[in-house]
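As you look at this complex, bear in mind that one protein chain is not there, while each of the others sits in place.
And then subunit A:
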Amino acid sequence: MTTERSLIPNPSLVAILLVVRDTAGGNLVFHYPSLPRAGAAQNTSSWRIGETNTDYTSSNSSFSPSSDDEDADDRRSRSTVRLYGGGGAFTEKSGVNSQRSRSYDQRSSRRRRDSDHECDEEEDDDDDESGEAAGAEWEHVLGFRHDVLAGLLNAPRALSRARFELSVDHFVFIGYPCYNRGDGMWQRRKKQKKPKSAADGANGAAEGKEGLQSDADNDDEDTRGNDADDEDHEAAALSGSKSPNPPPSERKKIKRDPWKMVNRAPSRLAMFHVVFVMNPPQLEYHSRTNDMYDVAKQFTMALKTQQAEDDYVAREVERIMELRERSEKRGDSIHDLWQRILRESTLATAIATLYQGISASKIAHIKVNDFDFALQIPTMMETAVLPSISEPQLPGMHLTTLKTIYSMPSEDEDVLMTPHFTLLFLEDVEDIIKEVILDQDQTSLSASFVQFIQNCRPTVSFAQMLSSPTSNGTSHLESLEYQYIEYFARHLIYWRKARAIMPLHYRKYYIVSPNADMKRLVSQSLIFSRLFPALPPLPKMLSLLSGKPRPYSAYIPSKDHRQAYIDMLAWLMRYGWVTNLLTFAYLKIPKGIKVAVRERQAREQAEAAVEVIQAASINAAAVAVNSASPSTASANVGKSAANGRPIPSISARDINDDLNKLSVSARDDSISSSRPKTGWLDMTDASTTAPSRGSLVTAATTTTTSTTSGTPFEKMESSSGQLEDSILYDPSRATPLESAWIERLTDGQPPDIVILFDRIVRYMNGQHAIEMIPLRECISKRELKRVLNAMNRYLVYVRHW
């Protein structure tokens, strides 16, 4: 991918279209919104933390750990039902619709100017009630004629079950066309049913038509039955969310009945294609369309399962088409028609819900044919880089450079560290648990899921959670394996319920996040004072935390306040007000150390130099003899510079080079030629595997890092004269000389310090938080502190998030 993934969600969704192909050909059955506008896609340009985690707390949204759970439970449908059965969302939506139909007049006339066909007879559409006007409303979608668009998206069978990506000018059409199987069925049937369907397929055209007709009638009845069912349910949901739902067994029976009837003949539906129309910014094209494709495919697969089960899509399409025909005869406006369709068709409702959710970068809770699931485009929850002043801002987004746990296992993660994280819930724990209980069958897994959520504290890491069972002693967590914890955690993170953090602790440092959303200070202060009436107000807390960084305990007046202050800290973290200040360290090599190392090496070298030159001349002769077989050659010169060559292809000129270099190295007092031969290998390896780091000195003017073994030598020679303080960039991949320096740093320290320092020195590269070292290396914080204090002279600390 050449385009960078932007942190800011921008679904760029313009509309969702449903295209089908049946015996009568292709048709654009439904689209949402009713009058899509290209401009509507571009309105989500700013990121607000509230949009990702507060808005959906208000809706009692469905939430299931496995969205492909086949055993759907009706009770989960409540959010969907409520959304369209009444309440705020509905009125808001109709408000939007009426606004759109008001503004339609101007736009339709503009469109007529643009398009050059058959619009002249529709002059009088000022009156929305006139039949012709309504027809005109329906005839164009996104500036395309209805039939043109239907033909365009009616993908041939060859493109079935594959990514469909078409762009026409600035509109991109993303989908996953789904054809039936060759025999007209949607799923492999059991053996005894096969002959029957085959016979049906072989029937004459007229007979087949009749069969289909009666089938359609059946469908109608069924759907009507289903309708009543839905209304029942709606009423139940409206009468009070706490009202007991009908037992699942009963509902299942109702649901299974139509399935048997439809099962008799193959559906007349040959293909359906849910198309997501997008208008992505050019430079984000790839990432935005890929995100949308994932949603499109998941949605299509869910529909396909329902279609295979009881011809769901075909039934819904039939119903929508019927409504359209009726409305066309009556001359209804598109607004009225769409209202009716959304009321009567669950598929249309699902598409509308999906559109509203996805286009607002929220989680869409969808119900198709009593099967509930949720879809979303995953968003980023945290960022390591503070956007600069000229970049799009992400106010309130959590800042951290830690590689925490993500919704999906990724290479970025540090497997060793994941057990030391914990979850910070972004919603009230009780709400989350309520949802989980509502959604789940009472299986053992969901019980431990609830248990996990209950026991998860922002102060206790997963590892600690496992090792010390909770106070009640009979905790399920004892039996819970770590992999489940990780699975649960990822699940909660994926569905935006939680974020992984380093466990909160009063000894750690917390600062006001430079990315805090100060525009929300007033509104959040009110909430804050309501939640923590006994504590200082929010502005006061932020002011305290903006001072010179101190451990959090410094702000806690007494031990009794500790819990309250930790709770407050969790709240501040949740809304991105504060972030954890971490410490990173670099190793500084002072000039004195370098001089000392050089002097010692010079001494050692003087003794070994003569010997090396002799060995080299012998080897050179050996190489000349064995030049045909490089492996033997390199084996022979194992002790000399030829080993430094990554590919030991040796020519006469190379030998000369080698000799030259040897003499150079013999003269060069900064190189210890008496070091073991592996040392030579190391040095060249380092320069080949990490060319950017190949230089050993700060003042090096040469930037060439070629793979030839000559470079390090020349560099060292040129630099040997001017030694000065320098920063060691990566102690874990130190060259022999650097290793010698590091060794020298611990001279005169007690042996235990030397051993410990050896263990932790590889973290001194500015990438690993000092706070993480005790966890990683299983050493106590006290010991770490002792080592760091002892080595303080050679460490440069960097503190950031």
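To be clear about the criterion, contacts are C-beta pairs under 8 Å (C-beta built on N, C-alpha and C of every residue); 3 or more make two chains touch, one makes a residue touch a chain; residues count from 1.
Here, contacts and distances are computed from a predicted model.
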Should one name the undisplayed chain from "Ras-related protein Rab-22A", "Cytochrome c1", "DNA sliding clamp PCNA" or "Nitrogen permease regulator 2" using UniProt, the answer is "Nitrogen permease regulator 2"
Determine which one of A:523, A:767 or A:789 touches the chain that has been left out.
A:767
Out of A:183, A:325 or A:391, which is the one that touches the chain we can't see?
A:391
Please identify, in ascending order, the residues of subunit A that touch the omitted chain?
1-3, 117, 144-145, 148, 151-152, 156, 158-159, 163-169, 282-283, 285-286, 384-386, 388-392, 401, 511-512, 514, 546-549, 581, 586, 588, 692-695, 698-703, 705, 724-727, 729-730, 766-767, 796-801
